[in-house]
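Here the complex is missing a single protein chain, while all its other protein chains stay put.
Take a look at chain A:
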Amino acid sequence: MTDDKDVLRDVWFGRIPTCFTLYQDEITEREAEPYYLLLPRISYLTLVTDKVKKHFQKVMRQEEVNEIWFEYEGTPLKWHYPIGLLFDLHASNTALPWSITVHFKNFPEKDLLHCHSKDVIEAHFMACIKEADALKHKSQVINEMQKKDHKQLWMGLQNDKFEQFWAINRKLMEYPPEDSGFRYIPFRIYQATTERPFIQKLFRPIASGGQLHTLGDLLKDVCPSAITPEEAFQQSLYALCNGIWSGEAENNT
């Protein structure tokens, strides 16, 4: 699937129309207009919301501005989850645009990680990439890359450059022809209904019997309780859409 440009592009260029509104209790000098933006599904909230921050800061007093954080219907949004994941997890059944509330005060320390600079996001992103490659290639591919390749990967994500990103990511998604797949498939399963942050497990692409595993096999193996036929179908659709990406960082479902 990694050699299918059309699908990869469509996944990459997935956008969620979002309406940012300032939290009602924030103190402003004049009324804050909502701010509309197309968020890339494959990115992080704090990476792509400079404009939002700037927009609302204009109407606020400087001393009132602390670290920005986002919330949807009472749930603080974890910036270190991909945007597409946050949307699917919390808001997939609501009408568009996705309405996100912006806060500058009362940072929910117990729910969110701090994100003081983009370096933090980069570190988190690279950690995910490295973890995934550890599962896929015993870290061989990522370790053989040069620093500039890592940088290109990150810059590709940050600047929404599909080619730039995939020129490097392609190498991470390859495996030698004599192997029939990755060592393990990197994935995370997030469930809106449980307290656990996500499920993660070692899972080989090929069963001990030699047959290729499908997403259905994985779900059945990892969270059998979640599967009803109906649901399985939807999930398969969904996880497949983003599964291409999930090889890299996290599974969005």
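Assume contacts are C-beta pairs under 8 Å (C-beta built on N, C-alpha and C of every residue); 3 or more make two chains touch, one makes a residue touch a chain; residues count from 1.
One rule holds in what follows: contacts and distances are computed from a predicted model.
> Hey, which one's the missing chain according to UniProt: "Glutathione S-transferase", "Regulator of G-protein signaling 9-binding protein", "alanine transaminase" or "Tectonin beta-propeller repeat-containing protein 1"?
The record for the missing subunit names the protein "Tectonin beta-propeller repeat-containing protein 1".
> Looking at the full complex, which residue from A:L39, A:I68, A:V102 or A:M145 touches the chain that isn't shown here?
Reading the full complex, the residue touching the unseen chain is A:L39.
> Name every residue on chain A in touch with the hidden partner chain.
1-8, 10-11, 13-17, 36-40, 43, 48-49, 51, 96-97, 158-161, 163-164, 166-167, 170, 177-178, 180, 206-207, 209-212, 214-217, 220, 227, 229-230, 232-233, 236-237, 240-241
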